[in-house]
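One protein chain omitted, others in place.
Right, subunit A next:
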Amino acid sequence: MPQRIPASEITAAQIGAAEINAENIGKTFGAFRALNDLSLDIRRGEFLTLLGPSGSGKTTFLMILAGFIAPSEGRLMMNGKDITHVPAEDRSYGMVFQGYALFPHLTVEQNIAFPLKVRRRNSSDIKRRVGAMIERVGLVGHEKKLPAKLSGGQQQRVALARALVFEPSVLLLDEPFSALDKNLRALMQEEVKRLHQETGTTFVFVTHDQSEALALSSRVAIFNHGELLQIGGPQDVYERPASRFVAEFLGEINLLPLKGVIRNGSGATGRFEDRAIILDRATQKIGDEAVAAIRPEHMHLTETPPPADCNAITCCVEGATYLGALTKYHLKTKTGTPIAVSIPTAAASPLNSRTDVWVSWPTREGFLLPAGE
């Protein structure tokens, strides 16, 4: 039974959704440190994504949340109660595994009914809930099939239905879409988003696909080498990354080493090659040298000097890549720093290689990162 809280405090959809606090979680496998002093609050009813490269400890953290493995240090609180040593079968969170982990010997219907049977619900109740769930995930007509007879997307739906049918207070999803093709992936992302809104359950979603993380989540937690680097809304982490790793992991970014950096107010100025660069935002503590980071889609290309309120540098065109909706230009500055600029294909004009152009961006775009690695 998920713990209930006074209804006045939360919205109807979130009744039963859990709040989890991970406090200083560490996990060591033999001599290998998989998670290190990880503290993270998962809010009631939120859609939190754990994002990070392979081996960064996402699955390990999810397994600790689910209760399948015990942390070496730290504790886990749910709705204010210590659940560190509560076994998985008593936590009873919904879980969608990578590769779905459906019961191969049970039909779609029986798979979805399994968690209800475990809870000894009466058969008419089971029938009703399973039927409703099958309808909700769009599997009507496939009730009697075995998982092996279903397509990847359909198996995915069964896994979701099975994980949600008993109204768990938390749903954990470990890279659920990594085996699907691009279209199906987009479709399933929509579906998961809708299920999150409809159920109001707390979702914790693992992926190493940054665009998926940005598209789905209310907050994104970025992992690397077993550490939590940053957590925040998609826009926060994308536009105000706290470190170079986060900045680069969330998408392509241009890095311009600056010299003679001076803070002024909330912004900063510095020198790149022979030009002054102004940034309106500079939240980081930085020294005399720093790196200006600007996303390719925030930059413009012109053949004449841009307006004065923009930063501008001269570059030489090296080539272009057609990406459908966008065209990406590859350029080099005078000292050889590579620059990428993405422009909507509809607005792109053909530029020959070896021509000199102006790359510019408004001073409100971009941010400062500490120099060096």
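In the analysis below, a contact is a pair of C-beta atoms (placed from the backbone, for glycine too) under 8 Å apart; a residue touches a chain by one contact, two chains touch by 3 or more; residues count from 1.
Following the convention adopted for this analysis, contacts and distances are computed from a predicted model.
According to UniProt, the chain absent from the figure is "ABC transporter permease", selected among "ABC transporter permease", "Ferric reductase-like transmembrane domain-containing protein", "Pyruvate dehydrogenase E1 component subunit alpha" or "4Fe-4S ferredoxin". Per the touch definition above, the residue from A:Leu51, A:Met95 or A:Leu160 contacting the chain not shown is A:Met95.
Considering the full assembly, A:Val118 is the residue among A:Val118, A:Ala132 or A:Ala276 that touches the omitted chain. Among A:Ala18, A:Ala34, A:Leu51 or A:Ala66, only A:Ala66 touches the chain that is left out of the view. Across the interface with the omitted chain, subunit A contributes residues 66-68, 88-95, 97-99, 101-105, 114-115, 118-119, 162, 166.
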